[in-house]
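Only a single protein chain was left out; the remaining protein chains are all shown in position.
In this document, chain identifiers A, B, C, D and E correspond to the written order of the chains, with residue numbering beginning at 1 in each.
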């Protein structure tokens, strides 16, 4: 099994979700994060005091899938998240040794 | 060392924490996430406009433990988090190559 | 490639960011988490009812870097985050199998 | 010739005068009417039926202020203290009560509370607000429009069941609460209001010559705070504690909202207390002073106690102290001197602190947001203290024959009697109503709903999105 | 001797009296003036030029309350309903309008609306508030300072364009909105206010003998709610829906703020409606009652409908119902009986529910926060119903010769005419202004700004930090 972690632009979530659905992936976990990369942040000025806000709001989508699903899932994420503009985000894939469904205590691919 | 990541129902946190404590695990990091899986979301209606909210509030508990602690820790999480109802969540285990305690710069299992 | 995950004290973020910058690391993703470890929490009392809050606000900094950058990045994080007081946090390093830049679909180290 | 002229003139003058003064009111009478406006006395001739602008304006403001206490004041004060997942349920309770009580009040609530009927219950003469016009009704005020008085009292009728919300927060079914409150208005509120404040009320010592119990309740220590506070205690005992109570942290999700609500309550309480003079007169002014002092002192007392016991004053402590001072002074506000108000604020702070921080812990009941600890304790204490501290120097109405013998002597016994009876009514009625509603509708949400939060389950909405 | 003395005394007396009463007003006249204060009648002699404290105080309060409805009331009501990333843009629109309309009002807005000029537009005599002093102007009120009346009306002029904000939220450029509103004030608001409320207004049936259309609009059903509501509909149709509308969830980011705003609106609405009597008199009292009843009933109606259709009453539903009740009663508030108000609240609830929950879905336009559904529908309905339900028992001014023939008979036709004409003006003007501004400034933000949120892009700030 692999863990796919994608950092995406917040407003692409619906598209990513739909694309993953079509690709047959149902489970995922999403969290709000702040991203720092090449995409430039913005400047806020409060009564003349200027602040550069480098951290941009992003969403992190995590999903654990069976090995063979990785290419499809990655393609789906790209399809949903890509705007072609800087700041579209990254996908990282890591190995997962074990997965357990708490409710049933099933293990392995059956659990994801 | 292994990294155990558990997605649980928010109101089970206290129980999971207690169970882990009993199992001798002290360190952990928790974050608020939104989960998407088999558990059905709910519908919100605002002045007649209906929205299906698929993403349910979950907590992600992360802990890095020594290899031998994995079974105990996993068992503890299951004990604390299991309600037997759909949406109880998942546990994922991945390998960690290195751990460092920032304060002391200790490394490896001593650091977790 | 490696994924470096650091749990740090919130007010050290600017320093960590600066240190990483100097070390040549640009991309990172930050999220708000609650940490539980040796550092003691605090007690809140509401009209006489006492609650121990064990979970302390921390930030999680995630960055994926090329293998050779790991030592520099780790050193930079330590430099930025270390106060020497309990609760400074941890750094965990895991292996990443693949990285993809969504915008360009570049893969591997080029993508991080 | 001159004499003739003089006499003639005189005659003309007198004739004119007499035509003016015979059928129509005399200059003297008209002046007396005008001057009555300043003393809040009843006009007798030319101004009968006219509201007095200053008094009427002040009462409209006061009615608005008391509504503001509930929406959004109380909603925020309570809403901030619950967990994020239940904030809307509190708001829904306050909103729903505002709506339904308005309808009840129009239907028959005002009539049952304030029209003449039996000593215990009003009649139905003013149902649908029939006959309740903009002309003042001298039974309640010489200068405030009768219908404004009715609206002013409506706002009290809204906030009173609203206070109960604090005790049952985070676990009672919405429908059950609304049904409970509707029934409770009939069984507890309308009769209590009639007995204490109705012109022919059985315990209306201030205005009813033939009151059997000669109690005084300026702005609702008994009618508002005791009824709601004691009912709240019973209700939370019967409902049982929230899941996880005492085991997991159940902390306010937004002390900021709670503090905002406190400020709004304090502000609105001037309408509540100073408005209860039903005039912008000297009694009103005195009530304004007492209200301010008691709130400030109550706030300081909680802060000092917390400073001593835990080393730091908390925001919730200061908010609680202020509200405690306000609730406790309520029945006494138009009767006591500044020194009396300071004393009441002091005792209010101590008593409510003990109730909220010690008594509740000791007995382990889950009065979620301390309706009992603040309102029942404060209201009961204030009712009793009004009996000791009321003085005709502050409120000349206490010098009326019907009550002056009691003031400064055994008035506190009347207060005890009235308070005790209403307490008994509140407790008894709540028990009965609870069981009826629990058997039929079910009072408590399921465990799963309680975990998920009432907002989603009961209203299909969330308080905040990220 | 005695006789002599008597005559002498008499003479002295009469002389004194006559010197006093000849040039100066007589006792009778002075008493009449004083009594006029209570009836809100015009003083004729000694008190001419003096504001009456009770009325003046109430109008200052009312003016403050109507400001409070916008800042922060409406800002929160609307701000809570948008997404987190756009909350500040709503606040900025309310703030900016408060500022710019104040300046316009001082420059010429008040004059164009209320000074005498043509039947359609006021003159420039009161520009820069010249001659608008603290003495009452009898055309608008015998007892309220003319400049307080001007400030009171300013607050209406602020909130009216503010209402439009609800329809175009989350996608209109800030500058375009401000420019639109400035132009709209001249083309729609000032003329509508003048026609309906100006002393020589073309449709001012209540006060202008030579009004061509004898319509009545107590507190702004036509002038405020119809103008803004219908313009809002046009504007949101022209702007098009928000990105993702109907496809992705666009849910209120804080129902708590929305509810707080609702409470503030309700509270402030007493200034809006009861203040529109421009006195603290019987009409004001009646308006206060009608306002309360309609709000409460409207709230209940939405709750009941939601309970029936989806099993649970929502917070947004109750808030919408209350605001709908308030908006709908507005034109009728000072004219209808309690029963009339209850009926209006009932119909208001049903009609606005259908508009917001069915009509909008059916036609698919994106009236983001339902300005049309609540304000245009409510305002239009209320305007019509005022025509049917107005009665001189509630408002004696309806017994004046100029209008009494219509009341209870064909007044509703006048209402339809006035409403229809202002509707046409609003719609037409909005279309024209929209195209001019869209061609020059551009009305809509870019897609990227819409994704990112207007707060950062248009104001360089964020609503909240974590």
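Note that a contact is a pair of C-beta atoms (placed from the backbone, for glycine too) under 8 Å apart; a residue touches a chain by one contact, two chains touch by 3 or more.
Source: prediction; values computed, not measured.
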Residue of D:70, D:113, D:192 or D:262 in touch with the missing chain, whole complex considered: D:262
Candidates E:81, E:108 or E:154 - the one touching the absent chain: E:154
Of E:92, E:203, E:326 or E:403, the residue in touch with the unshown chain: E:92
Residue, one of A:45, A:86 or A:110, that touches the chain absent here: A:45
Missing-chain contacts mapped onto chain E: 2-3, 6-7, 9-10, 13, 20, 27, 30-31, 34, 37, 46-47, 50-57, 60-61, 63-64, 67-68, 70-73, 75-76, 79, 87-88, 91-92, 95-96, 98-103, 106, 128-129, 132-135, 145, 147-148, 150-151, 154, 174, 257, 458-466
Absent-chain interface as seen on chain A, which is shown: 44-49, 51-53
Where the missing chain touches chain D, by residue: 7, 10-11, 14, 27-28, 31, 34-35, 37-40, 52-55, 57-58, 61, 65, 83-84, 143, 251-256, 259-260, 262-264, 266-267, 270-271, 274, 279-286, 288-289, 292-293, 295-297, 299-300, 303, 310, 312-316, 318-319, 321-322, 338-339, 342
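One rule holds for everything that comes next: only the chains that are shown with their structure count from here on.
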Distance in touch steps, counted as few as possible, from chain A out to chain D: 2
Distance from chain C to chain B - Cα centre to Cα centre, in angstrom: 18
Two or more partner chains touched - positions in chain C: 31-32, 94-95
In chain E, residues with contacts to at least two other chains: 251-252, 310, 314, 316
Chains that touch, pairwise: A-B, A-C, A-E, B-C, B-D, B-E, C-D, D-E
